[in-house]
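Got a structure for you, questions after.
With one protein chain removed, the remaining protein chains of the complex are shown where they sit.
We call the chains A and B, going by the order they appear; numbering starts again at 1 in every chain.
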Amino acid sequence: MFYSTIGHYSLVLGLCFSLILVYFSIKNFQNSKILNTKILSFTFLQFFLVVISFLCLITSFVLSDFSNETVFNNSHTTKPLFYKIAGTWGNHEGSLLLWLLVLTLFIFIFFLKTKNKPLKYRILTLIFQQIIIIGFFIFLIETSNPFNYLYPIPEEGLGLNPILQDPALAIHPPILYLGYVGSSIIFSSALAATCLNIVSKEWASHIKKWIVVSWVFLTLGILLGSIWAYYELGWGGFWFWDPVENVSLMPWLALTTLLHCILVLEKKQVLTSWVIILSISTFTLSMCGTFLVRSGILNSVHTFANDPERGLFILVFLFSLIFISLFIFFFFHKSSQNIPNSFFWLSKETSIIINNWFMMYFLSVVLIGTIYPIFLEVLSSQKISVGPPFYHKLIIPFLIPFLIAMAIGPKLKWIKSNIEDRVYLILLLVISIILSFLIVKNFDSNFLLNTILVSSALYLFFITLRDFFIKKYSNLSQNIAHFGFSLLILSILFNNLFSSEIVTNLKVGETFENSKTKIVFESIGQKKEKNYESIVTNFIIENSNGVNENLSPELRIYNKPNIVTSEADIKTTLMSDKFIVINIVQNQDYFNVRYQVKPFMLWIWFSVLLISFGGLMSFFKKEYEK
Amino acid sequence: MKILKLFFIIFLIFSFNHLKASNEDMKNKITKNLRCLICQGQSVYDSDSEFAISMKVLIDKKIEEGFSETQIYDFFKEKYGEWILYDPELNKNTYILWLLPILIFLIGGAIISKNFIIKK
Partner (left out) sequence: MKNKLLLIFITSIFIIIFIFFYKGLQNTNIYTPETKINNKIPLFNGELFYINKTVNSSDLFKSDKFYLLNIWSSWCVPCRQEHSLLMDLSKSKKVELIGINYKDTKVNAKFFLAEFGNPYKKIIFDQNGVNAIEWGAYGVPESFLINDGIIIKRYIGPLNKKLFKEIKSLIK
C-alpha cells in the first residue's frame, strides 16, 4: 500500500515537472542562456521520478501486494519471482509506465548528448517531447493508473496468463519499447529542426545516431516477439500478420526508410522535406499502433486492454500530434529551392530513392491491410478478414526487384556511376539462377515464383558475400546488414519449401510410420510444479537414417488462472528444428499429435541478429572509417 | 524504365503459377485460409480447437466429394460470412483494399521519375 502511494504521487509530481519544464522553456526561449543547467536537472528529476514509480510497481508485484489493483489482476503468489517482476510490464497499465520511462529517459539522454548544439534547438525538442510526455502522464493517471487501490484487500491475485510466462516475452517489451518509444525523440527533434529551419547535413549526422539506436532496438524487439511466438504459441509459426505484429512492423519499415534517407541527407542538402515527413511518420505510426492495439478496435491473438474509452483518449491524442506536426511542417518548413533536387538515374542517390519507393509500398500494404477492415465495417457493417494470403500476394512479387536493387544499389557511386565489375554481376546472377533451379526443382508448388525468389535472394547473398571478401571495410555495416537480409529471405524461403508435417492420432504405446519417419508414443506421466500440474508425454522419433530422437511435449494445467496449455517440445539444431505438439481430443482416449520438421529456424533468428548488428556497426562507423 | 519493364515481366510470370497440387496440399492451403471462429486470430490449420478439428473433417469430406477450392470457400462463406476467409476476395467491397497499395506504388513511381531522375 505504501509503495502504491509513493508510486502514484511520483507520477503526479512527474507531471508537474513536465508543466514546469514547458513553462520555463517557453518563457525563456529568447534569452535561453540561463536555462542550461536548470533544464538538465529537471529532465533528470522527471526521469528519476518515473523510475521511482516504476520501481514501486515492481516492488508491489514482488511482494504480491494485492491492495494494488494491477497486481491483483496480473499476479499470483505462486508465480516464480522472475515472472512476478516481468509481470510489471506485461499488462496495460504497467506497459504505459514503461512508455513513460523510455520517453523521459530519452529526452534526458538527448539533453546530455547535445551540449554543443544550439540551445533553441534543444529547448524546442524538449517542448515537443514534453507534449508527448504530458499526454501520457494524463492518460496514465486518469484512465490507466497502475496504483489503484482495492479494498477489501484480496487474499490472492488472478494470475498472469501462462503463455506470457516465458523469458523471451519477459524482455520483449523493454527492448521493443526502447525502439518503438525511442522514435519519439526523432519526432520531437525533427519538429524542432523544422521550426528553426536547421534541417541540414549537420543535423542529419547528429540525428542519425538516434535513428540507429531506435532502429536496432526495434529490430531486436520484433525478433524477440517472433521467437516467443514460435516457442510458446505451439503452432510452429513465427509471423502471422496479426494486427499487433503489423503494428510493430510499420514503424520499423518507416524507420528503416528514414535510416537510408538520412544517409543521403548527410552528404547533400536534399530530400529534407521527405526526411521530416518520415521522422514524423515513424512515431505517428507507433502512436497509431498503440491506439489500434489498446482500444479494442481490432481483433487479435494478443490480449491487451480492450477499452473504448481509453481508445478515445489515445485517438484524440494521436490526431492532436498529427495536426500539430502538419501545422508545423506547412508553416515552418522552407524547402531549399536553389540546390538541384534531381539525381542521375544510375547513382547511389537513385538507388536509395528506389529503396524508399519500395519500402513505402510495403508500408502501405501493411497499413491498409490492417486498417481496412475497420473502415469497411464502419461504412457497410460488413466484417472481412485480411490475413496472410493478402500480405503474401502483394509483398512477395515486389521482393524480387527489391532484392536485386539491394544487391546493385550499394555498388553505385554517389552522383554518377557506371557499373564496375559488370562481368561478376552477370556471372553471379547466372550462378544464382542455376543454383536456385537445382534447389527448387523437386517442389511442385509455385515452382516458377519460388525459383525467381530464391535466385534474387541468392544473388544478393553472393554479391554481399563477395563484397565482404574483396572490399576494404568502408561500408561494413551496410554490407553486413544487407547480407543478413538476404540470409533472412533465404532462410524463410527454405524453411517454407523444406518443412514437413505429420498429423495423427495416437494412444499410448501406438506407433505411426511412413516412408521417412516413425513416431512412437512411448509413455505418459505426471508432473507437479509450483503453479501448474502437467501431463508429460514421451515420444521417440526415428528418421530415415535410423537416428532416434526423444521429444517430450506436455499439457499443462495452470492453477491461476485456470488454463490448459499445450507446451511444444522443440529440439533446435543448426540446420533444423524438430517440433512436436500434443492436444487432447474431446471425449477420446487418444491424443492428437502434430510433428513438424522445420529447417533453418536458427538461421532466421541469426540473420535478424546479423541485420541489427550491421546497423549497430554504423553507430561506430566514424571511428574506423576516418 | 528498365525497372518498370522488369516489373511487368515479373508480374506476368507470377500470374502463370497454376500447378497441380495434391489433395494434402489443397487441404493445407484451404485450412490456412480459413479462420478458426472460436480462437482469437488463428487459422483452422494452426488451431486444434474442437471447431477447427470438425472443420478439417468436413474439408476432407468435401475434397473427396470433388469440390474445388473455390467451391469449398463458397460453401463456408455461405455458412459463416466473409469473415471466415483470410484471403479477401476481390469484390466491390475490396477493390480499394487490393488496388490502393498498387496505386500508391504507381503514384510513387510517377513522382520519382518526374522530379528526381534525369538521364544523361
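Going forward, contacts are C-beta pairs under 8 Å (C-beta built on N, C-alpha and C of every residue); 3 or more make two chains touch, one makes a residue touch a chain.
This is a predicted model, so every value here is computed, not measured.
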item	value
Contact residue for the chain not shown (choose from A:L63, A:L326 or A:L609)	A:L326
Chain not shown, touching residues in subunit B	37-38, 50-51, 53-55, 57-58, 61, 79-81, 83-84
Contacts of subunit A with the absent chain, listed as residue ranges	291, 295-299, 306, 308, 311-312, 315, 319, 322-323, 326, 330, 374-375, 377-378, 383, 586-587
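Throughout what follows, only the chains that are shown with their structure count from here on.
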item	value
Between subunit A and subunit B, centroid-to-centroid distance (C-alpha), Å	25
Residues of subunit B touching subunit A in the complex	3, 6-7, 10-11, 13-14, 16-17, 19-21, 25, 32-33, 35, 39-43, 46-48, 50, 53, 81-88, 93-94, 96-98, 100-102, 104-105, 108-109, 112, 115-120
Touching residues (chain side subunit A, partner subunit B) in the complex	235, 237, 240, 242, 299-301, 303, 341-345, 350, 353-354, 357, 360-361, 364-365, 368-369, 372, 376, 380, 382-390, 393-394, 397-398, 400-401, 404-405, 416, 444-449, 452, 566, 581, 583, 585-586, 592, 594
